[in-house]
Each structure stands twice: as C-alpha cells, then as structure tokens.
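Removed from the display is one protein chain of the complex; every other protein chain stays in position.
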C-alpha cells in the first residue's frame, strides 16, 4: 500500500526573478541579491530541494517574465508541488494565472509559499487575508523553534534553527490560524512570528515558511533547505487524481450499491 | 470592564431578495418563497435577531437591487455585524462591493453567512475555497448536533435541533477546517455537514450556519433564530476601533517606552 | 531523505480478549463475538493491517490476561504503533501499565484507539476527558464521511464508507476538539459522531476511530481495515529516537555554537 504519488515528484520552483536581473528600482539591493544568488534564488531553492529529495524529484523552474509567468495550464497539470517566491512585483502577476494556480491547489496541487510570498496574490487569495506583517531588514538573528515536534515538516532540523541574519517578520501576521502550527520564530529585536504554518484548502496542502530573504543567504542555509524539502514532500498530492470540487445534486441514496465517490 | 461594543449592536441584514420579488426564472420556487416569507427572508432573519437581542440591537436591511447593493462605505462603517443570504444571483454582486465588505471584515466587522451564502463571492473570497457541496431539496429532516457545548453560539438550543424539512447540504463541503466547529448536521438521507463553523480572519469574526433555505420555513424555526442571534452577538467586534492591518516597517525597539500598538 | 522509521513497522495489537473467551457476564454477546471473530478480534484487526502494510510491518499481539497485559517495558520499547481495543474490562487494566503506555506515547510511540477504547483508561488519560458518548446497539447503518480529503488516513476509501450494521455512537462525544478531524459518521437513527480524530500529544501521534464493535463484523469490512492500516502507517514515530520531554534548565545562549537539541 502507498498513499504516495508516483516517483519522481514533479516540483515547479517559481521565482519573481527581478532582483537577480537588476530589474527593480532598488539597485543596491539588486546587486546584493545577484551576489548572494548568482544563478537566481530559484536555483538555490531548487538545489536545496534536490539535495534532499533527489533522485525522487524532478524540478522545473518558472519565472515572472516568461509567457504566462511560466505557469501555463500544461505546466501546472504536470506539477505536484509549486513553490513560490515573489517580492516587489506581486502586482504584475496576472489575475488569470493566479486563478489558475488557485484552481490547481484546490484540486490537489501542493503549494509552498516562501517569505515575502505572504503578500502575493495567490497566498492572499487562498487565505482570504492580507498576509501583512511588521518587517525590518536590519540583520536580526532569527531563531526558528519547533512547536510541533512530531510533524513531518519539522524532522531533521535542530531546535532552534539558528539563522545568523535575516529580515525581521513580526506579528501580528494577518493569516488565518494555521491548521497546524509547526514553527515559531524570534528575532534579535524581540519580535516573534508564526513562521511555519500548515493549511489545507480543497484537496490541496499549503505550507508557509517565513525565513528567507533576498538580502541574506538564507536559502543556502542547510536547515532552511531541509525544511523546504520536507515541506515539498509533505505537500505532495494525497489523492491519485486531480480534480475540482463541484457543487453536485445528489439523489437520496446515491451512495448505495457502491456508487460512492472515489 | 467590558470588551463589548457600545449598545446597541448595529446589524445589517443583507438579502439577495430576488425569489421574494418573483424575479428569478424559477417561478414555482418564487411563489413558494413569497408564501413562506411574505415580507422577505430578510424580515424573518431580522425579526429572529430582534426577538433575542432587542432592545440592544438596531437592525438595518440591505438588498441586492439597491444602489451598491445597499452596502455603501457609509453603511458598512456603521455596521457591527453583517448577515448574508444569497442564492441565485451571487454573480451579480459587484466585485467592488465584495472587496469593500472583505476589508471591513478584516478590519473588525462581524459576518454571519447563511446557507447558500457558502457559494457567495464574499465567503469564497474570505475562505479561499469554493464553498461547494452536495445538495438535494427533497424535504429531508435536518438534525443539528452540538459538538462544542461550551461555545457561546450553542447556548440555549436543544441537542439536537430538529428541523422537520430542509434542503440537504452534504460533505465534502469545500471550506477550510473551521477554527472552531460548533454544529454538525445529519439529514434523513444519511448525509452530514459541518453546519456551524467559526472562522477568525484579520480582526473580524465569521460564522457560517448551513440550515435555512428559501423553500422551507427554516428562518421561522425558534432554535435557528436563536443560533443566528447568538452568532450575531458573538461576532460583534472585539476591538474598540476598526482599522486595517497594514504592512509596517518597525525600527528595532519600537515597542519600548510604551509605544506599543493599542 | 526519509522521515520514515526503518522498515518493518513494529505494531502491537492490543485486545481485551474477554468476549472471545466467553469470559464476560454477557453470554449471548460473547457467543456472537466468538462467531464473528473466531480467532479473536485482535486477529481480524491484525490481518487488516497486514493486508495493507505487509511485508513492511511486523505485528505482535498482546491481551489483557497476559502478565502486565502483554505490555511490558520491553514490548513497548519495541513497538512503533500500538492499537487498542477494550470494552468491558477497562477497570482491570492496571494503572501502572497505563502510565507506561502514556509515557511511551508522549515519547513518540503511535497509538490507534478503536471504538469502545474511547472510555479506556489510556485514552481518558491522554485526552483529559471522559470519552463518554451516546450509544445504542440496534443494527444502525453507519455512514463514514470524509471531511479532510487530503489527509493520509482518508486515502483509498470511498466517500462515504457504508457499514451495513454497527453500534450507534453519538454526540456529544466528550473529547477535546481533534487537532484534525478526518471523518464524521451518521447513523440510521440520525445521530452523528466525530468518528475519525487526530491528536498529537508530546512526541506521539494518536488516532481515534469509532467504527467497530464486537457484535458486528466491522473489522472484516475492507474500508475499515484500510483506514486502520492508514492510521497505523500515519502514527509511526516521526523522530528517530524515542525519549521523554523533560523540564530543563537552559543557560542563556545554550543553543549557540551548534549545541541545539536534535
């Protein structure tokens, strides 16, 4: 018996990919990002996943400036888990693509939302909230504490994870109470945030993970990479087939004689 | 001490109000609704709330066909709790009004969503899911069971509430797992649904209650009226002032010397 | 990478095993049980697990009348997941063994509690509640509805599961709100119960599943067997080592220089 999807797991790593191109108004920041992530943040994120899940994973990269942001119906249909990193260009993501991603999540595709993705259109749409929070990019040390030690996403990382420098993200963080809270972070300045949050929506599984910023080498951190890989594995579809949840008129006794829904 | 808003509680009862006007393609159904709810479903819902909360409540009615659906910025600014009933015309509710209602909920306004409001734009937008479910209007008896007996919304009603006839609404019901599950319903045909669901979003409180259909006299049922009144009271804003949750840059130590957020 | 325990999974199926021995005051019931479960209910439960998890599982049987109820420290230390079925003799389970099982669960051992185990000492102790509920053994049909369709325990079974005859177990069921609610059941008589409930306690995972009675052939039902197998697999320890959670004095900065907890 297995509830696992057939190997390999098909992961699409989505990246806004603007800082890396020197394509934002923040020249200094762009230069920093290019230095930290010379092959793009997507490359760091993807390689972290591969480190842990290879060879049972097959990764595709998609970025904002590709046609349809690289997220065509065909790509999504072949994606088991999508990871999302965006920052300065949330508004440029087309509503049509956002709706398409939402449909796939509700139909069973996994979604791992990273850091500033909290304010992305897709996360806001799936949560119903703004994802707003306090922030400060001043080299705070981040400590990531496990509050759900038997959760699969928390396996294999120390307690706490120590990230020498990261952007501060602090409460109140405008999200629904997570279905399962896995990590809580504190920063040097004293702020805290619910940093590892599990949500189930429709047939899909969603994980939000707050560590990770373009201005710090967070996606090179071995424990951060492990958490993201764990999350990707956890978010893999549970059901064999993907499909929408539709409103259905059901006759009395529709489920008798073995006519139940698979 | 009190965490209560100043009396009276300002409630806006929103109703699609199309069946009652004989304004849908379903003539026979419209006639039935007009017979069951001669003053409109909003009147039955409002009078149920008044029965329990008067004189500490002040009710306003708003309907789809009014300008801005009766939900102008001014009306919402003076609404502590909004109740929502819609069915055949969800698509006619303007996106602008939906966005406005969402903003008010996230800023603290209470929302009580009734029955077919599960598929309304506003509920879908706040939940991130479709609200889809199974249904059948065949005079099933509905039994509403309390699974959270210390919750304020469950007070004063029998266990189970017996509703002689109602539309069947069955699982899988595409909503996020409720923050608190208060009621679960069974129907004659054997289906069940999570029928009383608490959600917190932003600074606002939301209650979804599934009993209640235009084709049955459910909003005249004393226990249904009690639950809706309880829910309205519970959903009243907790915070004294209403306002948005904004992304804020916070200097290190911003909270020292009494400069915290109220 | 894997978060899975080393194969095979070591499961201990615990059974009160009194009805099967004709050892209770309920002669007629005992005869019925012996007829339905000629090799004991433990055999039916174990074979259902084996059907789905073999060869990656190794099952041991333990029963009430063995020394220490078959649950010595040695047995528990070699048990990844314990399943529990008891009914008429909850009071005969020694407090010492109950405390030992609780310690192992908090230290990481999985626990799957079946049917009347809701009122067992071990479940009451882990929940803090009575596990009391309404009941009636009158051949009600039981329908088991999935309300969490992406949960691993819900995979591979129809929606609903149809059990032709079972004992009615109805709300209010005195348990904490589950961490995740997976199944809700309805019965012919109209009652409902939260029938598939996930709880995390300490480092251990617990699943309660209400279907299953000594007077009906429920443990021969293929879907019930699948759910129990799924639950056993899900409840497997997440952490590599088992150990207690102890109160610890921690010096300032104890986690620096890689001295974090594994």
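The first chain written gets the first letter, and so on, giving A, B and C; residue counts start at 1 in each chain.
Please note the rule applied: a residue touches a chain if its C-beta (ideal position, glycine included) is under 8 Å from a C-beta of that chain, and two chains touch if they have at least 3 such contacts.
Please read all numbers here as calculations on a predicted model, not as lab measurements.
A.B. asks: Can you work out which residue in A:63, A:130, A:148 or A:233 touches the chain that's missing from view?
C.D. replies: A:148
A.B. asks: Which is it among C:133, C:218 or C:232 that touches the chain not included here?
C.D. replies: Of the candidates C:133, C:218 or C:232, C:133 is in touch with the missing chain.
A.B. asks: Tell me which residue among B:53, B:97 or B:175 touches the hidden chain in the full complex.
C.D. replies: Checking the options B:53, B:97 or B:175, the one contacting the hidden chain is B:53.
A.B. asks: Taking the full complex into account, find the residue in A:20, A:80 or A:191 that is in contact with the omitted chain.
C.D. replies: Considering the complete complex, A:191 is the one touching the chain left out.
A.B. asks: Which residue numbers on chain B touch the omitted chain?
C.D. replies: Per the touch rule, chain B residues meeting the hidden chain are 1, 3, 52-53, 108, 143, 148-152, 154-156, 158-162, 179-180, 200, 203-205, 229-230, 233, 237-239, 255-256, 258, 260-262.
A.B. asks: For chain C, which positions touch the chain that isn't shown here?
C.D. replies: Answer for chain C: residues 102, 106, 119, 125-130, 132-136, 138, 140, 168, 170, 172, 174, 176-177, 179, 188-191, 199-202, 244-253, 255 touch the chain left out.
A.B. asks: If the hidden chain were put back, which residues of chain A would touch it?
C.D. replies: 141, 143, 145-149, 159-160, 170-173, 177, 180-181, 184-186, 188, 190-192, 194
Following the convention adopted for this analysis, only the chains that are shown with their structure count from here on.
A.B. asks: Which is it for copies chain B and chain C: same residues on both faces, with over half shared, or different residues?
C.D. replies: same
A.B. asks: Could you give the separation in Å between the centres of chain A and chain C, each centre being the mean of its C-alpha atoms?
C.D. replies: 33
A.B. asks: Using Cα averages as centroids, what's the distance between chain B and chain C in whole Å?
C.D. replies: The separation of the two C-alpha centroids amounts to 38 Å.
A.B. asks: Touching two or more other chains, which residues of chain C qualify?
C.D. replies: Answer for chain C, listing residues that touch two or more other chains: 143, 148-149, 159-160, 180.
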